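Below you'll find the structure, written out as structure tokens, and then a few comments.
Note that this complex is displayed minus one protein chain, with the remaining chains in position.
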Amino acid sequence: MSLDRRRINGPDESFPPVFALDGLQGTLASPRKDRSPTDIRPIFLQPGLISQANGSAYIETAKTKIACAVYGPRQSRNAAYSETGRLNVEVKFTPFSCARRRAPMRDAEDRSIAVAIHQALVSSVRLDLLPKSTIDIFITIIESDGLDGCVASGSVAASAALADAGIELLGLVTSCAAAIVGRDIWLDPTEGEARFSNGTLVLACMPALKKITSVWQTGEMQVTEALGCMDACQEKCTEIHSVVAQALLESPSLK
Amino acid sequence: MASHRVLPGQPISVPPNAPAPQLGGGIYVRDSQLRASLVGEVQQEGPTLSISRVRPRPPAINSVVLGSVTRLSPLQATISISVVDGVPLPAGEEFTGVIRSQDVRATEKDRVKIADSFRGGDVVRGVVISLGDARSYFLTTALNNLGVIFAMSEAGKVMVPVSWKEMRCPETGRLEKRKCAKPE
């Protein structure tokens, strides 16, 4: 590269400034500022908002906003004969759901969330009553605050939507996330909290039957920590269950 | 039975010394405990407990279905099922059914001609006899009250049934062959 010695040369390289985002700084406020470690964010749940779907639900927990629609049961197309029904979960992020824009195309994260939600729900639906049929669940993540929160809230919304659609269920599924921060269990972590945690765990269960349908743990945890997270989540799931029950009992679309 | 709303998974209590109830829709048994599987109110009709939700559902064996004829072949008629047990399905979510020639009527099964029983566009009432194969449900019209319930003549008028195998066009007076359902 030729240098012009008569001038004051700028640096070879330059970098755009990187702004620290809220809650994504290198350190985390510890202890939690706005709620206690065992508190979850308030939940707003409304079944039956999408009128053209067989069943639907909208859930909002602080920054996480998810809409869910259930179609079917309808005849399985291009699938082999099966005695039990199939549950098909599809998750879409809106392009503006995250800090960085998401191209409106199916990407890896969509499917992994869909798989996790499918796992949470599949044991709760009485698929043996629906031979040759498919239930389609479409989940739109309007705003996201961490993957774990999306999986948990998405499962709750989808289960409420299934109940709204009049599909026979063994029980309502509720789900709660937890993270290990330091040595503590923080329930319902935000994106920033999950990022700086050692590990996260999402548990889905049917509180009415006291059965766990899904555990989704990533990151590093001691066995006792993982089991502690599960117990804490299960306890919270019972509380979330009463929120879902309230929403379904009061829902005008079911009257 | 108190009539209040129950949620999926909620235990349903029965009087301890009452005879075991029969299970209708929306209720299941797990570990000898009755539980609801639908949101709704528990209803009792005689010995049967059920929770009913009027929702579109896929055909099951013995469902009475209505559908229109979409395709004919010498061996079978293809039906697009649009009503199951009196509940219409949402548009675009029809199920496919098939009436094979041996299922058209109960007698003289080997002489059935599909072309003399159905025409494209006819509305047919049938009963599901089998879940069939991957593609379609198998239906039968081999009962008096099953068969074509609505058909248009070649002249484009709604025909009236005159016997169990003929319909008449009110305009031209011509007879067309159908496997008619007994009018209710």
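Here are a few things to note about the model shown:
Letters A and B name the chains as they come in the text, with residue numbers starting at 1 for each one.
Everything that follows uses one rule, which is that a contact is a pair of C-beta atoms (placed from the backbone, for glycine too) under 8 Å apart; a residue touches a chain by one contact, two chains touch by 3 or more.
In the analysis below, contacts and distances are computed from a predicted model.
Selecting from "Ribosomal RNA-processing protein 42", "EKC/KEOPS complex subunit CGI121", "LAMI_0F15588g1_1" or "Vacuolar protein sorting-associated protein 29", the unshown chain of this assembly corresponds to "Ribosomal RNA-processing protein 42" (UniProt protein name). Touch, as defined at the top, links the missing chain to these shown chains in the whole complex: A. Per the touch definition above, the residue from A:58, A:138 or A:216 contacting the chain not shown is A:216.
Checked against the hidden chain, the listed residues A:49, A:226 or A:249 yield one contact partner: A:226. Annotation for subunit A: contacts to the undisplayed chain at residues 15-16, 18, 108, 111-112, 115, 119, 122-123, 127, 198-199, 201, 206, 209-224, 226-227, 230-231, 234.
Note that only the chains that are shown with their structure count from here on.
Each chain gets one centre point, the mean of its Cα atoms, and the points for subunit A and subunit B are 39 Å apart. Across the complex, subunit B meets subunit A through its residues 5, 7-11, 25-26, 28, 30, 35, 37-40, 53, 55-58, 90, 93-96, 131, 133-134, 137. Against subunit B, the residues of subunit A that register as touching in their complex are 54, 71-76, 79-81, 124, 126, 130-133, 163-172, 206-209, 245, 248-249, 254.
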